[in-house]
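Data first, discussion second: the structure below is written as structure tokens.
With one protein chain withheld, the remaining protein chains of the complex are depicted in position.
Here is subunit A:
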Amino acid sequence: MTIAEKNPQNCLSDWNGIMERDIQQEGEAQKVNVCDPPSESNPPAETLVTTFCLLGNHMFADTVEQKEARGTAVKKGGEENVDQSHCAANEQILDVEPHCNQAKKLETENSEDQNNASTNPADSECEDAAMDNDQSDSGEFVVTMLAKAKLEEQGIGLKGRSSPLLEAGTQESHGFMSHRDEDVMADSWRQHRKHVFVLSEAGKPIYSRYGSEEALSSTMGVMMALVSFVQSGDNIIRSVYSEEHIVVFLQKGPLVLVCVSSSRQSEEQLRAELLYVYYQIISMLTQASISRIFEHKKNYDLRRLLAGSEKILDGLLNLVDSDPSFLLAAVHCLPLASSLRESLSQTLQKAITPNLVFSILIAKNQLLTIVQEKTVIEDTRLEPADVHLLLNLIGASSAFQAGEIWTPICLPLFNPDCYFYAYISYLDPPECTVCLLLLSTDKEAFYAVADCKRKIEEAMVAQNSLSLIAKAQSYSVSQVGVSDLRHFMYKPFDVPDNYRQLTQFTSPEMEAPYSSEDEKMRLLDLYRFMHSRIHSTSRPLKLIYHVAERETLLAWVTSKFELYTCFSPLVTKACAITAITKLLRWIKKEEDRLFIRYPPKYSTTPNPSKSSRGSKSDQQDTTDNGFLSLL
């Protein structure tokens, strides 16, 4: 393999010198130097292409072969304008990304060009100045670079010292990664549907969903190079499209999150998922301490602090893929007779102690009831995302089943910089399905809060609540009584009282033909597709009637609700409309059972000023989160 001519060596220096140093240390600098000066044709774009290919060659097995056929486009500003037929028209999934078949695109965000959002697809696609000039050249360059990266990853230094990137990765190798020893060179690794990577701004690996972070340090270095390069032009890289994959970037403070997906989800959906990953990290460390750590030491290895928490992130990503709560940004609560839910809430309301702010009862990983401190509920509400993170924390760890847990936890949407102290205990050992979660702002309150649990436990035994909860379960779509309806998801917007309430949704069990994991995933993918059309930033829709291969879907959003329904394939449009009318009537009738209608509250603080909004941060533990001591 040879280094191509016209390699933009001067552009390499733009990558914050990362790759350049790399090359020189490998003794390759001479070869790069003999290159002709870079052509005048938009070198930044060219370099982007090169860098992307470097990434692509590792991530996508097909890239090298398709070198000649590849077209490249750099897009700034406007969103991709998906061709959308009229909402009522029948559609084919196949034309979701009509422009992606041949082009690899880089979308970058340019503050000056944001008004381009409405340009038509032809316009936004044509800024491909670099496209024809050096395709094969950059391709060859990429192959060479890739070969080096691979050698590095296999631990074979080419010459002299290994790259700074690699060094950073291997020095920090600890034993705790043993459970993720997947071979990152294997095809099976490439074929994962959705990869998620987290790295620091210095390019240090923090988390990879599959494979060990060390083995991927070169790949992550390339990702960081891409991010920094685009950043050096006062732009922010947002996504890269290829035939089968989409790469989505999210920068949050000193962290860079990257998703490489072949799931056909929209860029916005994938970015929302990355945001959940970010929030889960924040929930463990707080935003303030992450910023502080990286302010003090840019190349800090954050895995030191996340050690042992990979399972929580793994669990979150599995949940994001399989649970529509994340897609809808709403909480699913277990259907329960409203009288039982009320009596449970009253039980929680009675067992209080100063500084207790949330009492949450969970069964089968779904919400039973949630009671909030009075002043808290007036000031702010618990966001669905925070509840999702809590549910994931409980679901992802079997460690809670043994005893009573006391742990600091941050609710990023409530306040990203402070810790709550969470008391977590199962009420029905050894089955461990009913879980009590009490959140306090007082670090030392364990024994007081544990006392609340005993009161709750006693009251529940007296009322025989546990056996009643055990009987509660999700419902079957057949209860609705509409023959062609197979499944639905309903998220109401109307709120029955004055409180800003937790956003909820209801959905029946997935039954045949969606009982296998694959079929469940297929239905969820259809819902995700409908969701992306409804919430498209360029052309949002109110109503979609979509005839898919094996079912027909109808999605409808109004000011009162958002509804996704799945019918058998033979349903007619008129039938579907009638069915939805019936469904809405049924939900109205059942809403007291399906939703938490009147969120109860309590007042725990004898001194009202202590929990007022102004002193919210005083009340929480801002000072003693201890990470300074690590620096």
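The working rule: contacts are C-beta pairs under 8 Å (C-beta built on N, C-alpha and C of every residue); 3 or more make two chains touch, one makes a residue touch a chain; residues count from 1.
By our rule, contacts and distances are computed from a predicted model.
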**Complete:** Expected UniProt protein name for the omitted chain (select from "Replication factor C subunit 3-like", "Probable cytosolic iron-sulfur protein assembly protein Ciao1", "Ras-related protein Rab-31" or "3-methyl-2-oxobutanoate dehydrogenase (2-methylpropanoyl-transferring)") would be "Ras-related protein Rab-31"
**Hidden-chain contact residue, picked from the options A:235, A:262 or A:309** = A:309
**Message:** For a quick check of understanding: of A:337, A:402 or A:543, which residue touches the chain that isn't displayed?
**Reply:** A:402
**Message:** For review purposes, identify every residue of subunit A that touches the missing chain, sorted by number.
**Reply:** 175-176, 284-285, 304-309, 311, 393, 396-400, 402-408, 422, 443-444, 446, 450, 624-627, 629-630
